[in-house]
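Below is one structure, written out as structure tokens; the observations come after it.
Every protein chain of the complex appears in place save one, which is left out.
Labels A and B are assigned to the chains in the order they are written; within every chain, residues are numbered from 1.
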Amino acid sequence: MVSRKANGFSGVKRELAKYLLFTLCVLLAPFAFLDSYLLNVLVFVGIHTMLAIALNLLLGYAGQISLGHAAFFGLGAYLSGVLTTTYSWNPWLTMLVAAVVVGGMAFAIGFPILKLKGHYLAMATLGLGIIIFIVFNEWVEVTSGPSGFSGIPNLQLGQLVFDSDLKNYYLVWCFVLGCVLLSVNLANSRIGRALRAIHDAEVAARVVGVNARLLKVQIFALSAMISAIAGSLYAHVMTFIAPPSFGFNISVELLTMVVIGGLGSIYGSFLGALLLTLLPEFLRFMHDYDIVFYGGLLMVMTIFMPGGLVQGIPDLFRKLLNLRKGKGGNHA
Amino acid sequence: MLDLQGITQIFGGVTALNDVSFTIRSNEITGVIGPNGAGKTTLFNIVTGIYQQTSGRVLFEGVDISGIPAERLASLGMVRTFQNIELFGKMTVLENVMVGLHSRSSSGLFACSFKLPWVLKEERRIHDEAMEWLRFTGIDELADVTAANLPFGKGRMLEIARAMACQPRMMLMDEPAAGLNSQETLGLAELIRRIRDRGVTVVLVEHDMELVMDICDRIVVLNLGQKLAEGTPREIQENHEVIAAYLGDDD
Partner (left out) sequence: MELGTQLLQYLLSGLSTGAIYALIGIGFSIIYNATGIINFAQGEFVMLGGMLTLFLLSVLQLPLWIAIPLAVLLAALVGLLFERLAIRPLRKASPISLVIITIGGAILIRGLAMLIWGKDTHSLPSFSGDEPIMLAGATLLPQHLWILGITLLLIGLNKWFFSHTTSGKAMRACSYNPRAAGLVGIDVRRMVLLSFVISAAMGALAGIIVAPLTMTAYDVGIMLGLKGFCAAIIGGMSSGLSTVIGGLILGVLESLGAGLISSGYKDAIAFVILLLILFLRPQGLFGKPESERV
């Protein structure tokens, strides 16, 4: 877990500065990559960032494992896609509906499922994710099954239709920036502290009045809601969705992103999402090696860098600097 | 203030507590002592809502609190500390105490995410009050230290500061002197007296006889799951049954 200096007001200024810098980079990035293909990839980095942050709130802060998060992503995508296409609802409305419905479902199932701990919770969420995935595949009348669901319209604001990479980039990243802001606020607040307390010593947290049960379920629901919104965005950006995008493999990818970035670090989730979305693009030959890569990466990171890159890289620098000092400063 | 009536606790085939009854008076420091295995921690866990007793009632200020979960007891005015201090290791000392103020603050998920104006005011208040409690227990210089890095004695102080932040009317302490050296124990005794002087009723489970005899107004003795005796320190010291129960017992 990344530890920061406590909530002194210099801390607040630092968080603000980080956020402004991040926003600036996000807003300016397209100008460096007007090359359309990379821009397209960056749209997905955005979607993955939202998903990774959603999972991080649950896993990194509250300490609850979910191996089925891709299901919430998929539910948001299918709800939004089907309602817009088959029933001609307004796309923005379907996004709202997806968020509320999926959030509500997660809230309801959260109570029984979060009574479980550790491995059992992992298995239960895994099972839940697979059940939902099977429904995507089998309920052909609604979802068009394994061959996927197409014809989803783009989102539009008045006359502005989000149909190009550049427009989708800003659309998605607006949502991401909002998500980052809300998450950072939450993490540094009373609720964020309560979540981390639950993670560290649940019994002690309860004893001082933290309603652990309710809070875990609330975060689970929030996490599902964010994932559903990401799903809705995905559906309208891609205009086509298919079950493989929402299966167990994706849940594992999201987990890897969060672990690599650093459990409990919001910006770390961005880093993880960035890395794991870009890498396959740059290492095209890696296509068959991707599974081995993820597995190996998860294992290596867990053993050698449990705090993720956000902690590991600064640590590495520090170690290198100390080595240099130890050598009597021979190197300039 | 706290009334235990006929508390019995059976785990599988073991009767940990058998028909234990006594009353804790407010604004006093009461000690619960007894040889190992007497059932003291079990009793604690029942009173603080972690276990559910097999039979019997626990009345707190006249209200039956059996079955009320631990998190609600804090807002009813009861808080406890643990034998193996349960700190939020990855958070700083200050943050630990700020969590203690959770039941006395109210910003919810929505308000915190959007940083609504009253949230900022509340954060300020939480911050300042937490610092006060750190000063109360003498560890305010350690405010930014990660809790897991604290030496044991300071960790104990932190746990107490966090518990006091709940502004309880009753504080139950499970072996607070465990792991403390004699100087730290003296500091603890003085702290507990100050807590009592603030109007908090203190109940402690302890093995350290010097501490118990020094600061307790009343003592309850448990042995093998039953109440053996009850009275002032002097009375307990002269009680033959108590002495017999402790013969050969290491402190």
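Note that a residue touches a chain if its C-beta (ideal position, glycine included) is under 8 Å from a C-beta of that chain, and two chains touch if they have at least 3 such contacts.
If you're wondering where the values come from, they're calculated on a predicted model, not measured in any experiment.
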Residue among A:57, A:75 or A:124 touching the omitted chain: A:124
So which of A:67, A:208 or A:222 would be touching the chain we can't see? A:67
Considering the complete complex, identify which of A:104, A:151, A:178 or A:295 is in touch with the unshown chain. A:295
List the residues of chain A that touch the chain left out of this view. 59, 63, 65, 67, 112-113, 115-120, 122-124, 126-128, 130-131, 134-135, 137-138, 203, 248, 252, 255, 259, 263, 288-299, 302-303, 306
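Heads up, the rule we're going with is that only the chains that are shown with their structure count from here on.
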Distance from the CA centroid of chain A to that of chain B, rounded to the nearest Å? 40
So in the complex, the part of chain A that touches chain B is made up of which residues? 1, 3, 5-7, 182-183, 185-186, 189-194, 196-197, 199-201, 203-213, 218-219, 222
Residue positions on chain B within touch of chain A in the complex are 48, 50, 69-75, 79-80, 82, 86-92, 94-95, 98-100, 102-103, 105, 107-109, 112-115, 119, 122-123, 126-127, 143-144, 146, 162-163, 165-166
